[in-house]
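Input: a single structure, listed below in structure tokens.
Every protein chain but one is kept in place in this view of the complex.
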Amino acid sequence: MSTLTTRARTFKPPSRIGKVSTSTIIAAAAIFVAAVLPFFYDSGSGFMNDATVALVYVVMALGLNIVVGFAGLLDLGYVAFFAIGAYTMGWLGSGFFNSADIHIGVAEQLQSQPGIHINWLIVMPIAAVGAAALGALLGFPTLRLRGDYIAIVTLAFGEIIGRIAVNSDEGVFGIGDFNLTNGRSGITPVDKIDIPLVDRFTTLNLRPWYWTALALALVVLFINFRLRDSRIGRAWIAIREDEVAAISMGIPTVRVKLLAYAMGAAMGGAAGTFLGSFYNVVNADQFEFSFSIFVLAMIILGGLGSIWGVVVGAIALSFINTRLIPDVLNDVPSRIGLDFDLTQLGFGIFGFLLVIMMVLRPQGLIPEKRHQAELTGGGLDGGEETVVEARA
Amino acid sequence: MESASIPARPPRARGEVVREFVSKYGLIAILLILPVAYGIQDLQDDGDLSRLATNIKDGLSNGAIWALIAVGYTLVYGIIELINFAHGDLFMLGSFVAFSMIGTVGLTVSSSFVPLVFGLLLILVVCMVACGTLNTMIERVAYRPLRDAPKLAPLITAVGFSFILQNVGLLWLGGGHRGVPDLIESQDVLFTILGVPITHGDILAVVVTVPLFFFMINFINFSRIGRAMRATAQDPQAARLMGINVDTTISFTFLLGGLMAGAAGLIYALYQTDVWFFSGFTAGLIAFTAAVMGGIGNLKGAILGGLIIGIIQQISDNRIGTEWTPAIVFAYLVLILVFRPQGLIGEQTREAG
Partner (left out) sequence: MSTPEATATPTLPPQGAAILETNHLTKQFGGLTAVDGVSFRVPERSIVSIIGPNGAGKTTFFNMLTGLYKPTLGSVVFDGKNVTTKRPDQITALGVARTFQNIRLFGTMSAVENVLVGQHARLRASVFGSIFRTPRVRHEERDAQVKAREVLTYVGVDKRRHDDAASFLSYGDQRRVEIARALASDPKLLLLDEPTAGMNPQESEGLTQFMRKLRDDRELAILLIEHDMKVVMGVSEQVTVLDHGEKIAEGEPMKVRNDPKVVEAYLGKQG
């Protein structure tokens, strides 16, 4: 049995170099590296592809972190917001509704194409708002439920949305015959993102994609930091810790929880529009339960509630998924004489990681200073510095 | 400001009673929507209710399978308040064991009656024991260490094991559906009651599940271990103080749940003549809905819920389309959890905080 001494006794003022704290310096350095990274890689390379996807996952993970990490609401249906974002991009940025003829803010080539073609810069906020509304709507029934029931209800919602995605090529729930999602064939092609004054976004040059994703991630990161250290952030954490005490202190828990759902959903939706365009296809196979767990795993791995932890967790898991398993580890089995494809084990490895994580280090890689105490047993017993034993 | 004496309001107690009444019968009403709607349609189209009755009969047979799985969910939730996400996949592995054992034991469609019965009984035992043991092992490894952790931890671990078990299934029999030899000629009609055909499959479902249910109910209510389980579910601390070994009791609960899942796996394999590595996920959610509908933690509720969900599922499969059935079942799940979390016959569950 190992022993963990909880270090989170006092929130010491951050260490500084001159007037700037060390963590700010590290953060600035990391952002700088991220910004110049594309220059070290081929603009169309697989690495750039993976890196762009990783950044989008950072956005999603930060969104889910608000719901699960800050407010403590077990949301297992996050895929629903990815879906809303992606389908919004599919509906408003492709030839899917080919009888329509709407063009807003798009380049020459698209002006003559049938369908609805609206610039991503406009679609993205629309999708964010739509997702936020859906998030509040889906969150509403969960408000009076206990933790594990919230998990199940959100899971059920995620599945319902997923089923609607798969089956809505002929009406919804058997009503009508309107093709909403085109089922598993999906909506394709999807308009490329088009930012004025920037080079055209193509499949060959991934740099504009990457930098757009980076910008999105930085904006969302900024929002998260500001919210965490604000009145609303404190309210979320209070609710997570002790809802009865929180409401007794004057926090309108219903509104505050719905806000968490809405913000998390908005970020998921925004990320969804990006991926819809990036992948050039939006189809139902992208929206399975395992996606919700994947994003959840990122924030658990990184450290629930810890913003930088979540960023690291998202990047790590994304790369493991897109690079490590398919490219690096894939030849391991054959090298040791076994005859199967490691990608077939993806699921199981992932599940195994989840189990290991929760049993050995539930507080994640970069624990939120607060959460570490919570998960390793720091209690309200007015004791001196507590020596806490980790579970064996 | 001096406040005047405010007259006492009319008894609010009545309000509580009314709400209880409305939610219970509201749930029953919602459950009846589908059967009633299609019953009316049948009367208009065919002039009799035999199609609906057949749906219901099929639903009960299917529902018996869900009920067996639901029992596992409800017992585990009742005792440690954990939703065992991996339970559905355990059932799936049970069906895989059945599939493999059928091949190993050498049963085929041309096997004669007596060896068939003995063979199936043997396979039943193997399936049950395999799943029971696996469930107990999972509890020991994944849930016991996390018993005092915040609820998120064992939940995630359960999901992790769900994925692991699914992957085991994938590696074992591949990603596609595998056909099971139709050993009991499951679709053959034995006799017909009131226009409803009763098939071999229905008989199998009843013959295996009814004794198991009977056994479970009596075991939980009258045996020493059953008492220990109920005591631990109510108050683990007090149970410990009374000399009950809580750890063993919990392990035993998982064992029982696993046994039921194994049995369900065999029945499923024979009844549907099909096994698939992903069947556990949907089965798990359907069975969990059943457990919640009946009243989570309540054994009879799980059985009742399973049968009801089976009927709803069958009606949906037959009338709306199998692709929509999961969505409909999940919609019911949401409705129940939001408006009547205690289910049909459960007690009022604690609300958040």
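Letters A and B mark the chains in the order given here, with residues in each chain numbered from 1 onward.
Convention: a residue touches a chain if its C-beta (ideal position, glycine included) is under 8 Å from a C-beta of that chain, and two chains touch if they have at least 3 such contacts.
If you're wondering where the values come from, they're calculated on a predicted model, not measured in any experiment.
Engineer: Thinking of the whole complex, not just what is shown, which of A:A235, A:A270 or A:L345 touches the missing chain?
Structural biologist: A:A235
Engineer: Per the definition of touch given earlier, which of A:I104, A:L121, A:V244 or A:L360 contacts the omitted chain?
Structural biologist: In the complete complex, the chain left out is touched by residue A:V244.
Engineer: Among A:A107, A:I126, A:L143 or A:I223, exactly one should touch the missing chain; which is it?
Structural biologist: Hidden-chain contact among the options goes to A:I223.
Engineer: Spell out, residue by residue, where the missing chain touches subunit A.
Structural biologist: 8-12, 222-223, 226-227, 230-235, 237-238, 241-242, 244-253, 259, 263, 369-371, 373-374, 378-386
Quick note on the criterion: only the chains that are shown with their structure count from here on.
Engineer: Within the complex, which stretch of subunit B touches subunit A?
Structural biologist: Touching subunit A from subunit B are residues 81-83, 141-142, 145-146, 148-157, 159-164, 166-168, 170-171, 281, 285, 288, 292, 320-321, 323-324, 326-328, 330-331, 333-334, 337-338, 341, 349-353.
Engineer: Along subunit A, where are the residues that touch subunit B in the complex?
Structural biologist: Within the complex, subunit A contacts subunit B at residues 68, 74, 141-149, 151-153, 155-157, 159-160, 163-164, 166-167, 173-174, 242-244, 247, 289-290, 293, 296-297, 300, 304, 340, 344-355, 357-359, 362, 374-375, 377, 391-392.
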